[in-house]
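The complex is shown incomplete by one protein chain, all other protein chains being positioned as in the whole.
Presenting chain A:
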Amino acid sequence: MQTETVLSVKDMTKHFGPIKAVNGVSFEVKKGEILGLIGPNGSGKSTLFNCILGQLAPSSGTVQINGKSVAGAQAHDLNRLGVGRTFQQLSVFPQMSVIENIIMAGQEHHGTMFTRLFGKSDAGLTGAAEDMIEFFRLGHLRDEMAGSLSYGQQKLLDAAMAFMAGPGLVLLDEPAGGVNLTMLQYLKERLITYNREHGTTFVVIEHNMEFVMSLCTRIIVLAEGEIIAEGAPEDIRANQNVIDAYLGG
């Protein structure tokens, strides 16, 4: 039986004037896969992410999610199609409590705009939100303001928010950036557990090689906007092109 394709990117190009940030990139991601997207700074990873997520209009190329073209779709439309994401920078609601952040991450998927106005204050999500913060082991911080948490805890909260609406595909932009070793192990273990329990597909941009090699099932390496290698983590480690362009001796 053929595995279902969740994300399909074809001939994606993004030019900023004469600079080709992304140049003819094509790849597919299958259901349940954890794909790593690595490459040196300026290789086009974040631009590619932003083109997939509709935050930048690509110069050419197509993006399909679950077989449907998402050309022109805005970020909230993609989220409703089951696409979650985290950001490179901390991206929580600092003056809202941890539980409020999580409820916010799920409430737009419950009912219509008008039923939300006349419905329950928590959109009936307190139980699910508590389960989610327990899953990411943030239960003891339930009522703390998100802005008062440590950097690593905010990264965990950020990830928890991306999962609250039960997405089929999650794009994680440098989830390990600035996170200490203990928290990193924690985050990796949670992501792998979530992937196994729910079959959720991940695409991860990351510079931390240890993290990405132990988390991902397949890796794509970008350099100067083009794919220079693709394969299993052990193959990427041994690839001479990748060593020359990114990993170094």
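Keep in mind that, in the parts below, contacts are C-beta pairs under 8 Å (C-beta built on N, C-alpha and C of every residue); 3 or more make two chains touch, one makes a residue touch a chain; residues count from 1.
Just so we're on the same page, contacts and distances are computed from a predicted model.
When the listed names "AapJ protein", "Rod shape-determining protein MreD", "Oxidoreductase" or "Transmembrane component of ABC transporter" are checked against UniProt, the chain not shown comes out as "Transmembrane component of ABC transporter".
Across A:3, A:60 or A:74, the single residue that touches the chain missing here is A:74.
The chain omitted from view is touched by exactly one of A:92, A:132, A:169 or A:191, namely A:92. On the side of chain A, the interface with the absent chain consists of residues 53, 74-76, 79-80, 84-85, 87, 91-96, 100, 103-105, 107-109, 113, 116-119, 121-123, 140-141, 144, 150, 153, 161, 164-165, using the contact rule stated above.
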